[in-house]
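All protein chains but one are shown at their positions in the complex.
Letters A and B name the chains as they come in the text, with residue numbers starting at 1 for each one.
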Amino acid sequence: VTDEDRHAVEMYEFLARLFPICRSITGDGVRETLSHISDLGLPLVIREIPSGTQVFDWSVPQEWNIREAYIEHESGVRIVDFADSNLHVVGYSVPVDCVLSLEDLQCHLHSIEGQPEAIPYVTYYERNWGFCLTHAQRESLPEGKYRVHIDSTLEDGSLTYGELIVKGQTQDEVLISTYVCHPSMANNELSGPVIACYLAKWLLEASPKMTYRFVFLPETIGAIAFLSRNLEWLKCHMIAGFNLTCLGDEGSYSYVASRYGVTLADRVAEYVGNTTSPSFSSFSFLERGSDERQYCAPGVDLPLVTLCRSKFGTYPEYHTSLDDLSFVTPAGLAGGYRYVKACIEAVDNNVVPVASCLGEPQLGKRGLYPALSKKGSASASTGMLNVLAYADGGNDLLDIAGLTGLELRDVCLLVEQLVGLGLLTTSSGRTRNSSRLGRDGK
Amino acid sequence: VTDEDRHAVEMYEFLARLFPICRSITGDGVRETLSHISDLGLPLVIREIPSGTQVFDWSVPQEWNIREAYIEHESGVRIVDFADSNLHVVGYSVPVDCVLSLEDLQCHLHSIEGQPEAIPYVTYYERNWGFCLTHAQRESLPEGKYRVHIDSTLEDGSLTYGELIVKGQTQDEVLISTYVCHPSMANNELSGPVIACYLAKWLLEASPKMTYRFVFLPETIGAIAFLSRNLEWLKCHMIAGFNLTCLGDEGSYSYVASRYGVTLADRVAEYVGNTTSPSFSSFSFLERGSDERQYCAPGVDLPLVTLCRSKFGTYPEYHTSLDDLSFVTPAGLAGGYRYVKACIEAVDNNVVPVASCLGEPQLGKRGLYPALSKKGSASASTGMLNVLAYADGGNDLLDIAGLTGLELRDVCLLVEQLVGLGLLTTSSGRTRNSSRLGRDGK
Partner (left out) sequence: VTDEDRHAVEMYEFLARLFPICRSITGDGVRETLSHISDLGLPLVIREIPSGTQVFDWSVPQEWNIREAYIEHESGVRIVDFADSNLHVVGYSVPVDCVLSLEDLQCHLHSIEGQPEAIPYVTYYERNWGFCLTHAQRESLPEGKYRVHIDSTLEDGSLTYGELIVKGQTQDEVLISTYVCHPSMANNELSGPVIACYLAKWLLEASPKMTYRFVFLPETIGAIAFLSRNLEWLKCHMIAGFNLTCLGDEGSYSYVASRYGVTLADRVAEYVGNTTSPSFSSFSFLERGSDERQYCAPGVDLPLVTLCRSKFGTYPEYHTSLDDLSFVTPAGLAGGYRYVKACIEAVDNNVVPVASCLGEPQLGKRGLYPALSKKGSASASTGMLNVLAYADGGNDLLDIAGLTGLELRDVCLLVEQLVGLGLLTTSSGRTRNSSRLGRDGK
């Protein structure tokens, strides 16, 4: 058993601990989830934004909490019980306690005909109540009267999110965003928060160059609330961001591009994805669906992409009870972790190198060139000379990897060696070519 | 019989009324044609520029008028008579009245060996005279003496053109240019003026956003004379222009690009053409031949393209008597009218939308998002959100249609709806992406 295996199992076990919690956009399920994250030893700061607070075009909703819910047949049999699966109750259902005919009950039931063994995940955006169940079970419901009972509250409270900063050597920031608002589903969403936690643990020990801001928030309204408080800071300091979701299955790697697909985050995701796996997929912003919708909206314009293995909406288990602890695996999580880590390293290591001398340097006097010149003798130093050739201030390391055909890791090593020799200086990873949006100089 | 059918027949009948008139670069034929246009109830202003006036590199030529012309065999038979077809006399022929041998006559005759049934259209740029006839007739000319008689005048007068303004809500102008200098040929040239007239009638009732300037002028020298008087104004106000010619046959739609093919007029013609018909053809500026030559010349640099069905020079009837009232049809004219109208609408509706709020708006509270969120429930609002996503001030409606894959008409409707909801504002159709020439920011 390797360290990496142990690490994978540790992530999986943490995910399994978070799985039973009934999360929603607001409420105690979010708080309990964040409390588990703190328990990992992470310096998480909990933010609460009161219901009714205006955040951009939105208003923070009332807080929803639920204790108990079931449907009971007149025969006394509990047909559906929230205690069995928190997917059984439609999110934001108002309290109810009444007796109905099967016909009337049907109007409040949700199932998926094409996936008869799956309980769907459904949420209300208006005052209503409902239950979700498998289509198989729904088909077998006997005639008769049913008692429905939902013991929930929908009242003023707050929206909760967690924020965690890993200070780096500079104020340049990388944002890692992930969401904690879905009930018991493993890939979408717990893979994102779990991998984020373990990346934070790693970075806290790694003394990175950039500062890392992790946010664990409810999707959409949480991202909007966070942005409404931090947009100006992020516009000044954020150089790249990654939204993490659907990273724990064993499907191919993918990413969802930013609005024009040309920010540093896009370039990194493309490079890492393509060099990691031949089956890597790029999805355009037209196929967005997670918080890249907010981070890349006009006027917000942050350089963020979403990283996934099997992208949300593309696998049948998505948004059903089938997205469970068997769909996500330790190996799947470990791969997702490595993928995001490689993206972070590519950003963290990225610099703009500038050659220190005019013309080629004399490598020979530094022992870097063979003492004997004959056919082919220059090849050993070719990589080094190619890096120097494009170290003209217009290219960052990713550009140089693309221009020279060298692997990014080799470019990094060569730059380090050349800096040590006094042949290069480097400036921060921002060049005119890695502007935030990459379009029209914005 | 539909309204559109009646409209098509009306255009065709108007074209048939203009057909017999003997037009040339200057002279009474042009004036009579413009007078018919006024008679449609259009507020046409007639401009006269005296012979000898310097216009850019050119000088307005003398005015040419012709009353009678024929060739008579010594047997007394009239072989060729201007009264039968005004194509029989070479344009700008000087007066002549003499008797020649067949051999000497041949030097003044023009026919097309490969099209033995066609009378060619020929014009002189120097003092000379000549007759045009079918090659079949020419081959059958008997030996003997011939009397040739041309009763024409070539003397100081003026160049005549007509101008018609449809005032819009802004000073931004769209130029519609077409020419009235060819004798009896139907597609090239009467289809252009006829469709222009009926577009003017439509616009006068449509209260468009842009101002429309229609000009009916002799090709080349007329466009140059018009430009020499109006260039500074056009450079300030003209946002797009369309030169109309060869729009009455039933061939495929096409357009001739501006110098670099990237102005708003080009983008509109490409979009409308490609979405109208799979057989749409784009011709580069190297294949130009009509007044786009002047409007797009260096230093003039106006954003204009030429719209055609079968492009001039590409069909065998071109510049012969075969381009007659049977080559042009009501259906052909109706299609040409719809094509140009769609281009005008695309320009008139074009705006640069800018999202009013940061992040995505809350569509739910506006009743635009389903109250229930389950798999696939967002798709109804996807179009709206995609328009908002690219409403960043850098794109006009044509750009957004291209970026989102939505049809332009749907983008227009969505923008209207979003403006109504207060979620978008719009500015005029000029962005940095729709600059006049589209190259190097000019």
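Everything that follows uses one rule, which is that contacts are C-beta pairs under 8 Å (C-beta built on N, C-alpha and C of every residue); 3 or more make two chains touch, one makes a residue touch a chain.
Just so it is clear, the structure is predicted and the values come from calculations on it, not from any experiment.
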| item | value |
| --- | --- |
| Residue of B:S35, B:T153, B:T170 or B:T220 in touch with the missing chain, whole complex considered | B:T220 |
| From B:L40, B:V122, B:L204 or B:V354, residue that would touch the chain that is not displayed | B:V122 |
| Subunit A residues that touch the omitted chain in the full complex | 354-355, 357-362, 364, 369-375, 378, 385-386, 388-394, 404-405, 423, 432 |
| Sites on subunit B contacted by the missing partner chain, in the whole complex | 56-59, 90, 110, 112, 120-126, 128, 220, 223-224, 227-228, 231, 259, 285-286, 289, 293-294, 296-301, 313, 318-319, 439-440, 442 |
